[in-house]
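Working notes for the structure below.
The complex appears here minus one protein chain, its other protein chains still in place.
Right after this comes subunit A.
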Amino acid sequence: MKSTLATAAAKGAAIDIVSAIKRYGAFTALDDVSLHIEPGEFMTLLGPSGSGKTTTLNVVAGFTEITSGELTVGGTSMVGVPAHKRNIGVVFQHYALFPHMNVGRNVAYPLTLRGVGRAERERRVARALDMVKMADFAHRYPSELSGGQQQRVALARAIVFDPPILLMDEPLGALDKKLREWLQLEIKRIHRELGTTFVYVTHDQEEALVLSDRIAVFNHGRIEQIGTGRQLYDEPATLFVGKFIGDSTVLRGEARVSGEETAITIAGETVTTRRRIADGARPVMLLRPEKLSLARPGAGAGGRNRLSGEIAEAIYLGSGSKYEVRLRDGSTAIVRSPLEAESFAIGDAVSLCFAERDAKLLADDDQADLILT
């Protein structure tokens, strides 16, 4: 999970945010956010627009003060410390290169501020530009660079003074997909080489999965869950996380407890689970597309949970097929089936099958605490 720690743990600093609350008048932008980031970790803050990711980053950078709570970096409290004394690198979505300085002077700027001598400065600027593969552009002005090039220069400028922490706020947000994917790998490589603690903001879950050691999922100014990509995908703590990470089918039903088993009625059909749920609760069931399979009605293995439906869309993907299945209550299930599985056509009546352990039972967004286990 954190292979980088072994090589360069000394260079990154830990970040601890404890019960941070940020209010803008009556509006609460951060609602009791607690987050521990290991030295050298690549932590991604993931969440929809307005969920408080940038606010969290700004709090760490020192652009915003929290209303209450505690923030420590490397064990030292940062509350009240002005931004320029924090020694934290920041990369902005809008690049924020100084238009009146060429690339070389932009990257040298933090060193100039720190009174680094000329020879040493030139050496470090060259090294940083080398690292982002922009060594040949030192004499260009930002207006003469493409977006991707500008962002690489901004990255060089943010790491040239060897900060123990690098914050990045949607740095690839303005770039096209190809460039984004390539730069993701570059960022990952630089993280590995530097051993700096990276805190990365994005609302693109794929990007988060590619880059991160761990991901913190934000929603409405709160953290819904923190974990590795795999943990978030396999064991989402909330419906929001389940829906935000990866494709998923969400089914709504009503629970009836009888002895050891709980029966959940979904669109007139019943599936069973051994998980304990309050009688009469209305949980949601979350299913990943690759955990669902299709069968002709009446055929196939018994003993599994089945729901009947009809194929609404069939898409051939090359590596397999993707189906959209309309269930009786009108909800849609997404199924990804492997190449060797039986194929279906639009309009076919099918049974949607899944194993009990693959169904995640979660509280509906508007009624938390109904699930006991």
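In this text, a contact is a pair of C-beta atoms (placed from the backbone, for glycine too) under 8 Å apart; a residue touches a chain by one contact, two chains touch by 3 or more; residues count from 1.
Methods note: contacts and distances are computed from a predicted model.
*Asks:* Have a look at "SoxAX cytochrome complex subunit A", "2-oxoacid ferredoxin oxidoreductase", "ABC transporter permease" or "Electron transfer flavoprotein subunit alpha" and point out the UniProt protein name belonging to the hidden chain.
*Replies:* "ABC transporter permease"
*Asks:* Taking the entire complex into account, which one of A:G25, A:P99 or A:G318 touches the absent chain?
*Replies:* Candidates A:G25, A:P99 or A:G318; residue touching the omitted chain: A:P99.
*Asks:* Among A:A13, A:L71 or A:V90, which one is in touch with the chain left out?
*Replies:* Missing-chain contact among the listed residues: A:V90.
*Asks:* Out of A:I15, A:M43 or A:A61, point to the residue that touches the absent chain in the complete complex.
*Replies:* A:A61
*Asks:* Considering the entire assembly, which residues of subunit A contact the chain that has been omitted?
*Replies:* Touching the missing chain: residues 61-63, 82-84, 86-90, 92, 94-100, 109-110, 113-114, 141-143, 150, 157-158, 161.
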